[in-house]
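One protein chain omitted, others in place.
By written order: A and B. Residues from 1 in each chain.
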Amino acid sequence: MQKRPILLSILDAASIIVLAVSTYLALVFAPTEAVMGQVQRVFYFHIGTAWVGLLGFVIAAVAGIAYLITKNTRWDRFEVAAVEVSTVFFFITIVLGSIWARPAWNTWWTWDPRLTTAAITELIYIAYFMLRQGIEDPEKRARFGAVYTLLGGISAPITFMVIRLFRTIHPVIIGSANANQEKMSMTGDMKVAFFFGLFAFTVIFIDLIWHRIRLGSLEEKVEQLKLKVSM
Amino acid sequence: MNSKSEGRMQKAESGHPSFFKATLAIIQKDLAAEFRSFELISAMLVFSLLVIIIFNFALELDVKVRESVTSGVLWTTFAFAGTLGLNRSMSVEKDRGCMDGLLLAPVDRSVIYFGKAISNLIFMLIVEAIVLPVYSLLYNVNLFRLDLVGVILLGSIGYAAVGTLLSTMSAQTRTREVLLPILLFPVAMPVLLSSVKASGGLLIGAEFAEILAPLNLLIVYDIIFVAIAFMVFDYVVEE
Partner (left out) sequence: MLETTPDTSGYMIAGYVFAFVVMGIYVFSLYLRNANLKRDAETLESLQAEQDAKAKKK
């Protein structure tokens, strides 16, 4: 196993630092929102993880196409890493969305387009892993995975657009029915926390993907060793 | 484009079937096989009727609610029955070893895709054509409208297009048929949702603009995904 590159160690440290700073900004620095109270602070992490989830989603689709064209397994490892890390972060996004919704709008779930699309995207990710799990041949696994990320990558935005057309028939919840889509007016300090959160999670995202890719290389090496030894 | 059509003509001359003829041959094969036994369509049909009956009790479809809920019930039924058909269609192919034969044939792989997809579409349409009148009778809702049929056609095209591609993949996994709905439903969401919205809008007499919006998305989806499936099918069949 290759020694950990120095850049990665630096990135590790950087990730921890930005995460700490971002947490501070979100929990202490940003002012308390007047209407919803403290729970609004989860918004900073909610957006940060959502951004990262989306990024990974797009990266996975691009990596998939790259794999299909080049057949280079590096792209496959990149794709798997992107999907896996995104799955984790989107999961956080969804749960934070729910936690935010409960005290703010008195419901554990809002069927608003963004949250619902996030949930559907999460299901696409899970389906992706189930697909890969069911295939023994690594080359076929990579091929099918790439095709599926492409299909998922294109269908999810369309899903989002379609859901937006549905006017909710759910009972009007406390606050306005479009509360989630209301643009939150953010003060300057809030914006700092907001944008830094995006930045922090991007750094963390890159760090984790890099680690996951290295793990993928190690997996491949072990598979090859297994084949050699069994011969 | 010129060289392609030249190539196709050369192929035809040398005894290789043209794209269109080859696709037609696959469709004919599937239809002929099905009309001998009717096992696929009958399974899909019985399943659909059972689902509709279950919905009757699950949803308390009183007259007022009926109109707004009909499109949802119909599309859920079509989605599940469609999955049944897609699975069966592909597994039969594998079991009988037809797939290998098809792959050996001197035709473009996409011919296989189009042939299978259109056969699957036809089966879905046949089932839908029977379910619609039955539903109309059972619930006293008039579903005999050309515009509704149009939406159902577009929705079925999208569903069959993605479904055929994905069923080809799922048939090659360990879990086989079980995997298809898991793969298909999240990716086919745009089809199902826009079809429900559009057909629902038609049934409750919504304004045209409200129906046009989901319809547009449905058509966009159909075009994009048929194109993608066409380009990507090669990567998905066994070497």
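What we mean here is this: a residue touches a chain if its C-beta (ideal position, glycine included) is under 8 Å from a C-beta of that chain, and two chains touch if they have at least 3 such contacts.
Because the structure is predicted, anything quoted here is derived from the model rather than measured.
Partner chains of the missing chain, restricted to those shown and counted over the full complex, are A.
Contact with the omitted chain, checked across A:Ile92, A:Ala119, A:Val162 or A:Ala193, is made by A:Ile92. For chain A, the list of residues touching the undisplayed chain reads 1, 23, 27, 32-42, 45-46, 49, 85, 88, 91-92, 95-96, 99-100, 102-104, 204, 208, 211-212, 214-215, 218-219, 221-222, 225-226, 228-229.
The definition used in the following text is that only the chains that are shown with their structure count from here on.
Chain B meets chain A in the complex at residues 68, 162, 165-166, 169-170, 172-175, 179, 182-183, 185-190, 193-194, 197, 210, 213-214, 217, 220-221, 224-225, 228, 232, 235-236.
Remark: chain A residues 68, 120-121, 123-124, 126-127, 130-131, 133-136, 140, 143-144, 146-148, 150-152, 154-155, 158-159, 161-163, 165-166, 169 touch chain B in the complex.
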